[in-house]
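Removed: one protein chain of the complex. Kept in place: all other protein chains.
For clarity, chains are labelled A and B in written order, and residue numbers in each chain start from 1.
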Amino acid sequence: MDKVFISGNDTFGESAIRAGCRCYFGYPITPQNELGEYMAAHMRNAGGVFIQSESELAAINMTIGASCTGSRVMTSSSSPGISLKQEGISFLAALELPAVIVNVMRGGPGLGNIAPSQGDYFQSTRGGGHGDYRTPVFAPGTIQEIADLTFHAFEVADKYRTPVLLLGDGMMGQTKEPVVFPEPLNLKEMPEKEWALKGRGKGKSRYMASLILDPVEEERHNWKLVRKYKEIEKNEVMYEEYMTDDADIVVVAYGTVARIAKGAIKRVRTEGIKAGLLRPITLWPFPKDILVDLASRIKKFIVFEMSTGQMVEDVQLAIGNKAHIAFHGRPGGVVPTPAEFARYINREISQK
Amino acid sequence: MNLKNKWPEYYKKDVISHYCPGCGHGIAHRLVSEVLEDLDIGGKAVLVNPAGCAVLAYLYFDFDVLESAHGRGTAMATGIKRANPDLFVISYQGDGDLAAIGTAETIHSANRGENITVIFINNAVYGMTGGQMAPTTLLGQKTTTSVAGRNPAFEGYPLHITDLLATLPGVVYAERTALDGPAGIVKTKKAITNAFQSQIDGLGYSIIEILSPCPTNWKKSPVDSFKWIKEEMTKEFPVGVLTDKRKKYKEEKIAV
Partner (left out) sequence: MAKTKNTYTVTTRSESCKGCGLCIEYCKSGKLAFSKKLNKMGYFYAEPVQDKECTGCMSCTLVCPDLVIEVYDG
């Protein structure tokens, strides 16, 4: 397929349709409106369902309804709207229903602003809603990767029967780049979902319920989910290593920030500083093993985020005191520059 | 000997419900199951059960059920019906679920004319949580959170949500009935039949509001609860057809 020049928000939509998504429910919120608009323009032509819902709550619950019939479903929003969706995400996790949820992050807390941010890392990687669950979180770094990971997100959601989060930010949603899309899936060739509610017909009735009044049964359900999460942790970790082979210092950053960090790394390398990058592509499951591996030979890490420091805690959990971990963040929608990061790398490398 | 009232095909056998003695849910459940059988649509049916006393309805209905978050029934029903229009979709909700926490979902699913049927159990009280004031609690009615009786100065007025919904073009059929005796129950079954048939005909949103007894939280006997519905509740919420656009929509061939 040819390259097309397309924005991040549109890419989420096009890739979802190619992945067989036939239901999209969303409520307008900046900076992800183009995604809903793309679905409005294209979903019905693809034989699918588009509803602009009355709220994010309604959208996520429509998502649950459509998912329980076996349909591939997407909903999207930005930070404040994702907070509203958390109830439904908790239900999706409890009911073991697949869905893909896009969060194009903006500055917060509260209404915050519409500038790019990474303030929803904790919310995304710790479950986000009430109860004991996790959701796989994919953080694309380029528009091409949005195309690839959106497609992949539907596969992972179906494979494990779990909601999957795609975490972008306002910068990524608006940026246009050349993209090669995956070939569209043939819906007829997709495997039947045995668990879906299709009416009992002449057979036995089924139900999907998250109310489990018996604590022992609820505990059993929780451990069942944990076994699934362990499988996901084993199989689904993704990351990118960039110039780490000879590195004396490793930057850890994801999404837009990783992109800026690459610029900074190129810059400091011209000054003779051997910096590299580890870019987690899955934020949960977090790429712990590679960090432990890197920390066995590299003694300086610096975590860059567009937040006051959230992913840095996962880096600390992985590495412990095996290496020195520094942090530099810009919260609230401020986008850091490569020069700024280069300065921080320089400062770290010059300290004993 | 011929059994005159055979067990409904879409109601589970040998299950004793958790509902209190004299609770209207058992009657409403039976009627829903019977009409599904009468219209031969139980095999395609998916019911969304609410949070509230009917949260465990999936243990009693013998057709497919999805349990919803509190108030989100018609959003889920929308998702089910749109994703698979061949399914027959019911949202079963109480007054708190439908007319308080789920008001937005209720009004907008109705306004979109979603081709679903809502069974709305109005017992003027929050049952599962122990008898707090509901949006439909009558003026003067004592609950655990309107201890001196509902006073409009503090608690506002009983919400006539079904009357409100009946004004929307998307709502093809709305009727209020009362579980206040054998005649009211027969009428309720007829109303549910009309609503279900509307969905089969693809005419849009239908809702049956059922005034239903909650003896436990009303602190009345089941028999007195039936009487209270007949004598008090129907004064505030008169029974009858609130809108019936079936003929018009059939002629205009408005289909979802």
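Throughout what follows, a contact is a pair of C-beta atoms (placed from the backbone, for glycine too) under 8 Å apart; a residue touches a chain by one contact, two chains touch by 3 or more.
Since the structure is predicted, the reported quantities are computational estimates derived from the model, not experimental observations.
Across the whole complex, the hidden chain's contacts among the shown chains comprise B. On the side of chain B, the interface with the absent chain consists of residues 1-5, 7, 11, 16-17, 19-27, 30, 181-182, 185-186, 215, 221-223, 226, using the contact rule stated above.
Heads up, the rule we're going with is that only the chains that are shown with their structure count from here on.
Taking each chain's centre as the average of its CA atoms, chain A and chain B sit 39 Å apart. Residues 10, 12, 42-46, 48-49, 55-56, 58, 61-69, 72, 75-84, 86-88, 104-105, 107-108, 112 of chain B are the ones that touch chain A when the two sit in their complex. Residues of chain A touching chain B in their complex: 22-23, 25, 49, 51, 53-55, 57-59, 61-69, 71, 73, 87-88, 91, 197-202, 205-211.
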